[in-house]
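All protein chains of the complex are present and in place, except for one that has been dropped.
Chain nomenclature is as follows: A, B and C, assigned in order of appearance, with residue numbering initiated at 1 for each chain independently.
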Amino acid sequence: MDNKPFNDPGYLAESEFVVRDYECDVQGVVNNANYQHYLEHARHEFLDSKGVSFIGLHDIGIDLIVTRIEIDYKYPLRSRDRFVVRTALRRQGNVRLVFVQDIFRIPDEKLIVKAEVTGVATRSGRPVAPGEIITKLGLT
Amino acid sequence: MDNKPFNDPGYLAESEFVVRDYECDVQGVVNNANYQHYLEHARHEFLDSKGVSFIGLHDIGIDLIVTRIEIDYKYPLRSRDRFVVRTALRRQGNVRLVFVQDIFRIPDEKLIVKAEVTGVATRSGRPVAPGEIITKLGLT
Amino acid sequence: MDNKPFNDPGYLAESEFVVRDYECDVQGVVNNANYQHYLEHARHEFLDSKGVSFIGLHDIGIDLIVTRIEIDYKYPLRSRDRFVVRTALRRQGNVRLVFVQDIFRIPDEKLIVKAEVTGVATRSGRPVAPGEIITKLGLT
Partner (left out) sequence: MDNKPFNDPGYLAESEFVVRDYECDVQGVVNNANYQHYLEHARHEFLDSKGVSFIGLHDIGIDLIVTRIEIDYKYPLRSRDRFVVRTALRRQGNVRLVFVQDIFRIPDEKLIVKAEVTGVATRSGRPVAPGEIITKLGLT
């Protein structure tokens, strides 16, 4: 019941994963830092699907950087668990993008992690209005 | 000026690190997830210095788990940068411990990351009052 | 031409992957250590498909451990490259298993990595004849 994403924030994309044994630690569960890896990979897959390449942008001098992350760990993943990262997105002010990302175990839709990741586009270390990115992401 | 830890939350411990090249990503800076590794290692060093062994507890059926993390990324670390993680600690209610952890570059004390990490002790997946741990940590 | 696996050692399984950005380092290519992660995950998927659970064995006191690894890095993988790990297996003496594992980029079959990974089953740190494992893997 409370495993269900009853409060869909408007997910735009989902990426599917399986836990790899090396991602688990001595407690037998996925190490906390690895969830950030999953979330990052899901964001990059989402951006890529919209024609926004993380590394392509870096190569032309624009870096997408994370300025803040909040993660609530609800339930641990274990070896070989399958799961999805679902991603929603909203603007915050002129330069910030907030990714709302939730992780659900497959197939029982158990809520594993709730996260909010705030990012900005920067050029030479300074925030820039992410105009073209916004357009590509359909946020205008 | 604003690099200084002007607002010391009562740090109880610090751990020193140097950035390893494999921790940096294509942008040439430390990948965000690795800061969680640094914070975790600093927490475990702190607990260990107080006689609280993360893995020792696991072996007797008690797991210290992180339930929430907030990280503000202020400035990136680069290859071979030296830095410290400083850790403060407070109780929250009966079962939660909140670690306030800040990362500063050495030697200029540039603020790199501000974090709050909430943890609980669990036995068989249920939170337990961390009595002995609290005593050892001097939080009573 | 020389990208082709002209010398098939008798692959028994293959696992497909995509490079995740966090696996790449400052040089823009997958960090060498991550290939060991890919190889390990492919071995565990292979073992699992045969009913041999790495973590299940650990829980009954048997650890499969790697005693030697040789990796030839032929060509680097980059962000978002797709690839397969193909795995063959042979016995060596009474207690050793040798996994021959090669990585090929998709879809052009470019050879990326050639590896040989030697493992033994241990109980309380001592090698044991991997009888049941051998049977399950069809190596008798």
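Basically, a residue touches a chain if its C-beta (ideal position, glycine included) is under 8 Å from a C-beta of that chain, and two chains touch if they have at least 3 such contacts.
Not measured: the values here are computed from a predicted model.
*Asks:* Looking at the whole complex, which of C:12, C:26, C:111 or C:134 touches the chain that is not displayed?
*Replies:* C:26
*Asks:* Consider the whole complex, including the chain that is not shown, and state which of A:15, A:36, A:79 or A:122 touches that chain.
*Replies:* A:79
*Asks:* Taking the full complex into account, what residues of subunit B touch the chain not shown?
*Replies:* Its contact residues with the unshown chain are 20-22, 24, 28, 37, 40-41, 44, 48, 54-55, 79-80.
*Asks:* Which subunit C residues would touch the chain omitted from the figure, given the whole complex?
*Replies:* So the residues of subunit C touching the unseen chain are 26-27, 31-34, 36-37, 40, 55, 58, 63, 65-73, 76.
*Asks:* Which subunit A residues touch the hidden chain?
*Replies:* These residues of subunit A touch the chain that is not shown: 21-22, 24-26, 28, 31, 33, 79.
Just so we're on the same page, only the chains that are shown with their structure count from here on.
*Asks:* If you average the CA coordinates per chain, which chain's centre is most distant from that of subunit A?
*Replies:* The most remote chain is C.
*Asks:* Suppose each chain is reduced to the average of its Cα coordinates; what separation in Å results between subunit A and subunit B?
*Replies:* Taking the average C-alpha coordinate of subunit A and of subunit B, the gap between them is 22 Å.
*Asks:* Using CA atom averages as chain centres, what separation in Å is found between subunit B and subunit C?
*Replies:* The separation of the two C-alpha centroids amounts to 34 Å.
*Asks:* At least two partner chains per residue is the criterion; list those residues in subunit B.
*Replies:* 26, 31, 33
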